[in-house]
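The structure appears right after this line, and notes come after that.
Removed: one protein chain of the complex. Kept in place: all other protein chains.
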Amino acid sequence: MRLGPWKIDVEYGHLALVIVIAGVTGFYLADTLQVSRNINNIILVVPLAMLLLGLCLLVVTQCIRFRKHPVQKRATQLPNHERDELEQEQSPMDLLHAFLLLLGVGALVMSYPLIGLDVATLLFMIFALLLLGVRGWLFVPIYAASFTAVVVGGASRLLPYPLPTLLF
Amino acid sequence: MLDSSAILGAISLLGSDINIWLVIIPGLLIGLIAGSIAGVSNTMAMAICLPLTLYMDFLPAVMFLTAIFTGGGYGGAVTSILMGIPGTTSSVATTFDGYPMARKGLHNEALGLALMSSVLGVLVGYIILLFVVAPLGNWVIRLGPAEMLLVALWGLTMIAALGGKRLSRGLIAGGFGLLLGTVGMNTSGYVRGTMDIPFLLDGIPVVPAMMGMFAASQLFTLVGSQFLIKDKAARRADYRRVLSGFLSVLRYPFFQLRGTLIGVFVGAIPGVGSSVGNLIAYAQAKRTDKDPDSYGKGNPKGVMAAESANSSSEGGSMVTMLALGLPGGGGTAMLLAAFAMHNVTGGPQFINQNMDIVYTIIFGNFIQAALLLVVGLGFLAVAGNIVRVPLTILIPSVLVLALIGSFAVTGDHAGPITLFVFAGLGWLMKRYGYPVAACVVGLLLGRMVESELIRTWQISGGGELAFFLGRPVAMAFAILLVLSLLQPLIMRKFTAWRTRNRSA
Partner (left out) sequence: MKLKFNRTRRMSKLATAVAMASAMVIGANSVSADEFPDRPLTMVVPAGTGGTNDRAARLISRYLAEELGQPIQVVNRPGGGNMLGHVYFHQQPADGYTLMRTTAFPYMTVNQLVQGADFEIEDFQPVNLSDIGTSIIATSNDSRFSNIDELIAEIRENPGTVSIGVQPTSTDMINLAIFLEAIGVNRDDVRVVTYDSGGPVRNGIIGGQFDVGAIGDQGMQARKGEFRPLMVFSEEPSQVWDAPHVLEVAEAEGIEYPRIVSGHIQGYFVHTELMETYPERYAKIVEAFQKVSENPEAIEDHEGQDLGIDWVGPDESRELMLRQHEAISDPELLELVRPN
């Protein structure tokens, strides 16, 4: 992002995270104060929340850097020397896959009360296996089906809570 | 100190019923398997098996459940090391060094280490218990809010030790977790942050949140990699290396002992004792080591510290349960329920009148520890092969297991939703260098810190100094806390002074 002679580097993802944290903290702080101003209610939440908000502000300034020189390395993650040497590189494609996987989990969680845990798990497994690149038009459904059968079937038998299922 | 007639009574009880012995190995196996599947925990395994114990007599029932407990204590280490996802809240610290070791291909050594530490932890923990079971009970009941607050704070200082890259991020992660831990109805009856969602009244369910954060941050970060361990040759279950890990524990007896001691005493504290013990032991080990920066990157001593503490805390929480009838955590709550089913109440009377049974339980656990060695090794032969499974299959499978596990914890939609929300949060945090473990520690301790802080405030009439001066135990804890924080500083000054004197 350019603003005249200045170049502003913004770590959008990081900024989003900090905004989420600050947002939740702010909401919680407001809710707590609205419930009561009694010391028994605010003693930990209020000072802690304020400290957190302060820290978030500090970090935001680390997310947004102003540079005069147009030639600077874009910092999308931590600088190299701080990154864990054991971490394997993740390409942008990998990140996209991971994000889709996360959405898949979300879909699984939200859908299973409607379509049953067994069906939802089966669909999720097939989706995830294909997304991550497992080859084999035979292997994928077989593994997904047997895994679902064992895990969901086993859980419904063992657990005292009723499992919402369609087929069992 | 030792009641000899009770010892004799215990020995005869142990010999009276073959069932007591028969249930140990199945119990250990169930615990191992349950603990090592990310999603199921040993508490859950105990909960599922609880109805089964109805058909057993009292002693076999107790032996069975404690065997599951013991097995699960190590089982949790297996998934912590191999996948970086803690199997139980008490295996969180094991992931810090266990997982990096696995990534480096040292998983066999790590597993062997953890097994030996666990076995020794249980053994030594219960030996200590043998001597202190009665006085410890009296001592625990005198722990008031100030003392509990200090213990919780001690656990919190872990966050600083975990800090990682930048302190500000560690503080944000930990502080945020702490804040989230207070959601719901607090000890004075105020309800905050529930947004009218009923299940939040009791707070955010910790285990699903923890699993979401760890599982997500680990598994999503692995997308794109083929295997957990880059080096194909290292990707085997190698017994020789397991044994070498095993034996290396014996080279550090005092280290192990310290972890065990911390585990026993912290584990005895009702509430979060057993979950916090491994964290405190780890932090302590890291602070006092000559090379603290190596922790978190695969230092075997980190694994040792964590595992020795979490196994011995089982014994510690046992004391509180027997002596006071108070559950120290999920596992002892199950035991209490089993006691009730068999018409036994914990409490000082129980200990006074049934010392022989107490000893029987303790001796039985000795046997369990010994058998764990054997059963554990056998288990490792199978479990170690997980690293051979391609990640593309492993990741979705573990995610589903974690989901089912979080459902099982809450019994309704609340668990999986929490899992999902925290999965997203955990992944984002990991990407930008916020220590997930700090957030989890905060979440675990949030309730306890706030409750004890409120009570300390109430009971001291608003922070009157006189109150604290009149409570020697609280003062002792406070001094210990400060000392433990300063210990590295003191050690450095001490060694510097010594070198100066020598060269003089």
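Each chain carries a letter (A and B) given by its place in the written order, and its residues are counted from 1.
The rule is short, and it goes like this: a residue touches a chain if its C-beta (ideal position, glycine included) is under 8 Å from a C-beta of that chain, and two chains touch if they have at least 3 such contacts.
These numbers were taken from a predicted model, which means no experiment stands behind them.
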(request) Just list which of the chains on display the missing one touches. (result) A, B
(message) Tell me which of B:71, B:145, B:259 or B:415 is the one touching the absent chain.
(response) B:145
(request) Using the definition of touch stated at the top, determine which of B:8, B:22 or B:201 touches the missing chain. (result) B:201
(message) What does the interface between subunit B and the hidden chain look like in terms of residue numbers?
(response) 16-17, 47, 51, 54-58, 141-145, 184-185, 187-190, 198-199, 201-203, 324-327, 332-337, 339-341, 343-345, 347-350, 353-354, 357, 411, 451, 454-455, 458-461
(request) Could you please point out the subunit A residues that touch the chain left off the display? (result) 36, 38, 40-41, 160-161
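Going forward, only the chains that are shown with their structure count from here on.
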(request) List the centre-to-centre spacing of subunit A and subunit B in whole Å, with centres computed as mean CA coordinates. (result) 26
(message) Can you tell me which positions in subunit B touch subunit A when the two form their complex?
(response) 48, 100, 103-104, 165, 168-169, 171-172, 175-176, 178-180, 182-183, 186, 188, 190-193, 216, 220-225, 230, 297, 390-393, 395-397, 399-401, 403-404, 407-408, 411-413, 416-417, 419-420, 423-425, 427-429, 431-434, 449-450, 453-454, 457-458, 462
(request) Report the residues of subunit A in contact with subunit B in the complex, numbered from low to high. (result) 11, 13-14, 16-18, 20-21, 24-25, 27-28, 31-32, 35-36, 38-41, 43-45, 48-49, 51-52, 55-56, 58-59, 77-78, 82, 86-91, 93-95, 97-98, 101-102, 105-106, 108-109, 112-113, 117, 121, 124-125, 128-129, 132-134, 143, 147-148, 151-152, 155, 158-161, 163
